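The other protein chains are all here in position, but one chain of the complex has been omitted.
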């Protein structure tokens, strides 16, 4: 299952400077603490430098400065974490699917599947859909009418694309993800919700990753749009007509309401929620479990998640939160009273 | 894919007053700003009135008051948004499934599938289940033993109904939804969790919509119940024995704990969480990311979601939240002191 690659070959692959035994056989990757004598490891986070000396690893990916004092086999690289990212794929035990169509797949006569694509068992591909070369469509996937998947993609087993979902090149979609579901569009007539057909599609750029059980709804009229290089973790909810800028990343359990636009190179931590119809500019970082209630026009960090306390202490804080308006009013009142009796009383204004 | 319908036909369909060219061919719907010269648009939100004059749309759905000053083709209707909702289905590119059973479907001998139902590829329908006329069951759906789906329903590909799930008429269920999963029922015996069989079922009314990857657990003893006209968005969690009243709507990522009852015509915004065993009365609106910790007996709006600040400011606020009990006590102490030195000191009581 696991590859065996000589250290010299890895140096060549990375363009790294090899210091040590080029013939050393590497069978896998592991952390500094867990690596065995045939595994490669790396030092990216300075706080793990203490584990360098004791590591059993066959060789290490190190920066030049860290390599100086180290006596074992080393691949010297400018960015060990990035080098590890590149090398990791050489040791990935994920099965590679062979090109071709599994005999159980049900494919519409007018769908176009490239001969160099791989279509798994029980896949359904509907009328007018297209799958490009080098793309793997895992077992139990459903590709709706007229949906298009670009070159070099990988759909895990059981991914659903509704109709009119267009996906770029090298896109990875994990199991259970659903693209093109009908967004939550209803008109309220006298208390009864009338469904609005969701006529738009979904447009996904190149080099996107979409996590397990993540949902990206189709647009109501125009398309929902995911930019190039966007990375979405698991269990994320993207509502209709959301637009996400290039290279933005979101951790798990984020929820984005309809028609909200997010800029490029943003990062949303886990559990963040965004209301609908707002704009987030480029280079915004939103910390965990924050509720984003209005547009953001300046890049930077934003928060509203409340950190944990022991429950007994938290109960007191929480009870006081409900009294805050009263507390503020009483403070203002006191300031007035004290200002009257102290000569230098200069109470600040009650915002 | 897209329908072409004459403006006069649309007027007739809606019962609208046509002002303009009845022969004008309409090929789709779009927003005021994006509509092209063969598309219909509408004005529902007054803040978009500024786009009226510049719209390229072939025709507009307008209220009589907005139609007065407008020179293009108009369908005059009392509620343009509701009219758009009705018309949207005429232009929906969603493929219509033909009646009949796909040859790959696996259907128990004693299951009853109406000849006017459509059963997709790789569907499994188990013993005693029933699918009524006009209902579409998408590819990869699983319909458990004795489960029943009423007339005119639409199940997207890959919907799972466990056994004993009964669904009304015209119910729409999006991909990845699971109805009838075994709820989280365990008895703790000396630190070990013993599973409690989940014997109840799920009962879903008419005209319900259930979103992508939403989970509705079966009841522990009696049924979990979803009323008529209920609309559930994506990624919602409904625990065992929850009851949801007619025409209540919930946005994505809501979580409802076991045995909680929600009234009619309620609205829950995204990310709301409800504890178990509480009652929410009719006509309650709960804002985003609120934690509902007790029953609500009066209709109205309820909140606890904290709005975002720049992270540096929020860190200060958050640190102060932990000091709130101390702050409140010190304020009370000050009030006493000041009350002693000022003649008109009338500090309010410390609740």
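Letters A and B mark the chains in the order given here, with residues in each chain numbered from 1 onward.
Operating definition for what follows: a residue touches a chain if its C-beta (ideal position, glycine included) is under 8 Å from a C-beta of that chain, and two chains touch if they have at least 3 such contacts.
Here the structure is a predicted model, which is why all the values come from computation and not from measurement.
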item: Visible chains in contact with the missing one; value: A, B
item: Residue of A:19, A:169 or A:231 in touch with the missing chain, whole complex considered; value: A:231
item: Candidate in contact with the missing chain, chosen from B:38, B:228, B:283 or B:309; value: B:309
item: Contact with the hidden chain (one of B:80, B:176 or B:245); value: B:176
item: Touching residues on chain A - with respect to the absent chain; value: 1, 28-31, 34, 79, 81-82, 84-86, 88-89, 91-95, 102, 104, 120-122, 138-140, 156-158, 172, 174-176, 209, 211-213, 229, 231, 233-235, 247, 249, 251-253, 265, 270-271, 288-289, 305-312, 314-315, 318, 321-322, 324-325, 327-328, 331, 334-335, 338, 341-342, 344-345, 347-348, 351
item: Where the unshown chain meets chain B, residue by residue; value: 104, 106, 122, 124, 126-127, 140, 142, 144-146, 158, 160, 162-164, 176, 178, 181-182, 184-187, 189, 191-199, 213, 215, 217, 221-222, 235, 237, 239, 253, 255, 257, 273, 275, 285-287, 290-294, 300-304, 306-307, 309, 313, 316-317, 319-321, 323-324, 326-327, 329-331, 333-334, 337-338, 340-341
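Simple rule for what comes next: only the chains that are shown with their structure count from here on.
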item: Averaged-CA centre spacing for the pair chain B and chain A, given as whole angstrom; value: 25
